[in-house]
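For this depiction, one protein chain was excluded, whereas all remaining protein chains were kept in their positions.
A, B and C are the chain letters, set down in written order, and residue numbers restart from 1 in every chain.
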Amino acid sequence: MRTWAKRIPLALLLMAVLAGCGQHAVMLNPAGPVGRTELNLMVLASVAMAIVILFVLVLATVAVVRFRDKKGNRAPYTPQVEGHKVLEVLWFIIPALILTVIAVPTVKDTFALAKVPAKNPLVVDVTSLDWKWLFEYPGQKVATVNHLVIPAGQPVLFKITSDAPMNTFWIPQLGGMEYAMPGRVLPLWLESYKPGVYWGHSGQFSGREFEKMFFSVRAVTPAAFSSWAAHLRKTAPPMTVADYHRLLQFTTVGHLSYSKYPAFTFPSVTHGFTLKGGMYLLMHNNPAHD
Amino acid sequence: MHGGDEQHETAMEPGFEFIRPRFEAPKFPMHQVWGYVASLVLTFGALWMTVNRIMNPSVLLGVVLAMAVAQAALQLGVFMHVRESRGPAWHLVPLGMAFAIGIGLVGMSVWIMMFKSGVS
Amino acid sequence: MPSFVPYLIHTLFPPWVRRPTEIGAEIMMVAGGAFIVYWLLKYKKLQWLWNEWLTTVDHKKIGIMYLVAAIIMLARGGLDALMLRTNLAMPTLHFINASEYNEVFTTHGTIMVFFMGMPLIFALFNVVVPLQIGSRDVAFPRLNAISFWLFAFAAALFNLSFVVGGSPNAGWTAYPPLTELAFNHTVGENYYFISLLMTGIGTTITGINFLVTILRMRAPGMTFMKMPLFTWATLNTSALILFAFPPFTIALLESLLDRVAGTSFFTLSHGGMPMMYVNLFWLFGHPEVYILVLPAFGVFSEVVATFSRKKLFGYPSMVLSMTAIMVLAYGTWVHHFFTMGAGPAVNVFFGLSTMLIAIPTGVKVFNWILTMWGGRLTFTTPMLYFLAMIPTFVIGGATGVMLGAVPADYQFHNSYFVIAHFHQVLIGGTVFGLLAGVYYWWPKMFGYKLNDRQGKWAFWLFAGGFWPTFIPQYWLGLEGMTRRMYTYPFGLGWHTLNVISTIGGFIMGAGFLVLASNVLYSRRHQERDETGDAWGNGRTLEWSIPSPAPEYNFAVIPVVDERDWWWAEKERRQSGERPALPRPEDIRPIAIPKNTPVPILLGAAFFLGAFGLVFTWWYIALAGLAGVFGLLIYSWFQYDHYRILSAGEVRESEELLGRLGA
Partner (left out) sequence: MSSHALDGKAKASHQELPPEFQDQEESIKITGFWLFIVTDVLIFASLFATYAVLVNRVAAGPTPAQVFQLNTALIETLILLTSSFTIGIAIWAMRQNRQRMVSWWLALTVLLGMAFVSIELVEFAGDVAVGWGWHTSAFLSSFFLLVAAHGTHVTMGIIWAVALLFQLRRRGLTTVTRRKLYTFSLYWHFLDIMWVFIFTVVYLGGRLI
């Protein structure tokens, strides 16, 4: 499966490029392993589905052409035919087989993508606000708004929450999205193969200026990343509580950078409701919620 | 009926014997008395087990829930004349589905939302 | 001027609704209302309107009222769609601004699902089902009227939001906490929750009504496996309504309480959990998709058999697959929020159940095609809609399977790929199906066919505009365009496809105009159908009675002994095996439900209370509630709901219709 599954996206890509919009079809040009896995599954599913569609359309066309109510139509007319046992059972079995072809890799990939393939991935705490993205780097102690810098060639774990209505955190060229929800911290890992520049956006409508939820993503070499963080720590201003409250307001802003940030701005417990009474701790320290 | 002509009833269809109607009209409401006593026993039993915590709480929760289901079945069967109908007791089918979907709804909702971080 | 007047004006018409579009709409509404009142008074139609329509409990008339409402709402929702498409035609084109855009896409979705799709299926249920099962009316005729008026007043309330107080603007899914007071302080979301609660009550009652009708009121001899497939579709749809609307009601109620009563189910603060809303919403929302599409499946099954002049292929497997869809529909809702972190186990479970549902759907498509096989096809307008459905619905369904592949859905979620998918299913499946049904049963409702030539024009425009509108949107999804953006920047390469999509949208709009003009034209110029079997090839019971059906439907209720009873009966009558017409002595007195003003008054009282609740004017809300209770108790003490048509009257009427044997 591996080898041919790799060739089909290439063929598709070629078609897309020929069509003239290939460079924009970000989903078909994944720049990281997550997006690649997802694309492979998409291609597999579309090929399987294309077979079904083609079969149905050919069958329907033949039926329509052959059995028109026209004078002199010699095709058989059998008004009393009620069905065909074997065919009817086949209708159930064949789609089930085709779906199995999609289902097996779906299960495998779903479980595979749920694990970060690294012991200590770089962690970025993502908070969606009205209408801006706040990125905090707990390891580097720096924070940015609306622009994200990540090291290329290694998995990055995003921990995503929201201090405003829901959004989804999405960098289409690196891989799929995950919701940013208040009161919950959801994980998502992505990786960029090589240094590069991408864009991200939100997929969940969040109010008037939702369209401004674009953010830029820059993947750089790990060395460049370290020096970027170090540079930020030296030159950028620190984020104060007042700064955070300004970010909470219903505004849009450009790119911002901070050399540190108050710890309470991201919830400390990363999982929610469990049966055993593991209660979710509210963001008690957060004045916005009192 | 109101003078119309449609006092008809579709016949029992094959495959639907399980919803054949049944009526009972005893001279003394013995059913009801026993049902009442049984529901009291179930209620106090569940209460006693909970107050004394006779076993592991999460198992016990399952046990008292099962007792509640038993009591619901008791009420349905004894008090609610659940098998009574003119013609096949059609309502049994959606009623059964409703309890199944209802339990699924509660259970699945808890299952869907009890997650911890999906990434280790 | 009393001091409360400026306050009232400011509350009802706050600054954010004082926009040219809305002021224009207000003027048009006032002018339109004045014209209708003038027309009614001039031609002394008020009495007629009240007696014949507003107080009726006749299922056929209620069906027609649903149809009229649905077509008006289709125009409104379609206009919304064109406004959205215009705004997206070019990057940074500010035809309407962000706030207006948000209101328009919200009302577009809500109206199309709840105030266009639902009434259109109820129109067909009402008109067709009692006739198909050989019944005099639905099980609860007065409740049926109550359902209609709850829907009608809810639709009025929802549309009122556009001119009074501001429309909802959080999408038709209305995810909290965006709908919470802290983030959405206009009354728009109140309108959304309250009008949907109202119409939801009506819908639930309709579901109960048709379920009981089909379970208990079939003609003698009509066993389950002899029921027409549209009736089967109605049975399954009603069951879906029965189980799907309660969670929705609770989701709406809890959201509403968060806004008006200070609870915190889904709020940002106090431990509220927005995801629970999403969960409850899609518990309803996914079955809702099947609620909309199953009736269309039923229509297609009738249409394809009629116009192929052949028995439906694989009736038992059609029934089985439809029932399977009904049951499976409850097990797939999480695929609407795979990306909410429920974990791989949950996602895999719901991903597989989603794929599973494609199997019975595929079975239906194959059976339809094989119904044509060995038939003699005539390409009437309903048949054309059926044929157009095959490619659209199959591609839409196939992309649905792709969305069920969990990791792929992480990319597709909320992108234009999803938009294209569900429009392809909902237009290519539901709307095509319901339009086919409207054309197909139009002679049964009104006694004449819609003009076929104009019908075909409308079809080619509508179905032809459909492809350029939605196929580019798949590619837009692959290019990363997400839904509900009021505009988009240059440089992402999205503009070419958006232009194509917009042009397609306008072609579809033109198709709707032809359809509307066809309705007006046919009323005048189409010839009456005297046979009752307008298409000549009718197979089921409804074609055995005159068009439009008399108020008692069947002079004599037939004993059904065949699946396609009327088809078989026609042959038997031709061969002389059966008498062609009922004998006078077979006709017995018939009980007809009386007209009643209670349903419309109940709807009005609900409307009053709901309006008070929208603005949290508790006294008005309580007044409405008191009205509702008063009417319920009043009607509960009423006993005499039926009038008797004597056998003589029925005979006379049948004689007039030329339907009485010697």
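Operating definition for what follows: a residue touches a chain if its C-beta (ideal position, glycine included) is under 8 Å from a C-beta of that chain, and two chains touch if they have at least 3 such contacts.
As the structure is a prediction and not an experimental result, all values here were calculated from the model.
Checked against the full complex, the one of C:126, C:147 or C:249 touching the unshown chain is C:249. Shown as candidates are C:66, C:122 or C:140; the residue that touches the absent chain is C:140. From the set C:45, C:270, C:528 or C:578, the residue in touch with the chain omitted from the display is C:270, counting the whole complex. The chain not displayed touches chain B at residues 1-2, 5-12, 23, 25-26, 29, 32-33, 35-36, 39-40, 43, 46-47, 50-51, 57-58, 60-61, 64-65, 67-68, 71-72, 75-76, 78-81, 84-87, 90-91, 94-95, 97-99, 101-103, 105-106, 109-110, 113.
One chain of the complex is left out; on chain C, the residues touching it are 139-140, 204, 207-209, 211-212, 215-217, 220-221, 242-243, 245-247, 249-251, 253-254, 257, 261-265, 267, 269-273, 276, 279-280, 283, 556-557, 559, 633, 636-637, 639.
Please note the rule applied: only the chains that are shown with their structure count from here on.
Note: centroid distance chain A to chain C, computed from Cα atoms, is 33 Å.
Between chain A and chain B, the centres computed from C-alpha atoms are 44 Å apart. Within chain C, contacts with two or more other chains are made by residues 273, 275, 341, 343-344.
Shared interface positions of chain B, i.e. residues touching 2 or more other chains, are given as 113, 115-118. Across the complex, chain C meets chain B through its residues 136, 211, 215-224, 239, 242-243, 247, 273, 275-276, 279-280, 283, 330-331, 334, 341-344, 346, 557, 588-591, 642, 644. Residue ranges on chain C touching chain A, taken from their complex, read 98-99, 102, 170-171, 175-178, 180, 183-184, 268-269, 271-275, 308-317, 337, 339-341, 343-344, 347-348, 351-352, 355-356, 358-360, 362-363, 365-367, 369-370, 372-379, 387, 390-391, 394-395, 398-399, 401-402, 404-411, 413-415, 475, 477-480, 482-489, 492-494, 496-497.
Per the touch definition, chain B reaches chain C in the complex via residues 1-6, 8, 10-11, 13, 87, 90, 94, 97-98, 101, 104-105, 109, 111-113, 115-118.
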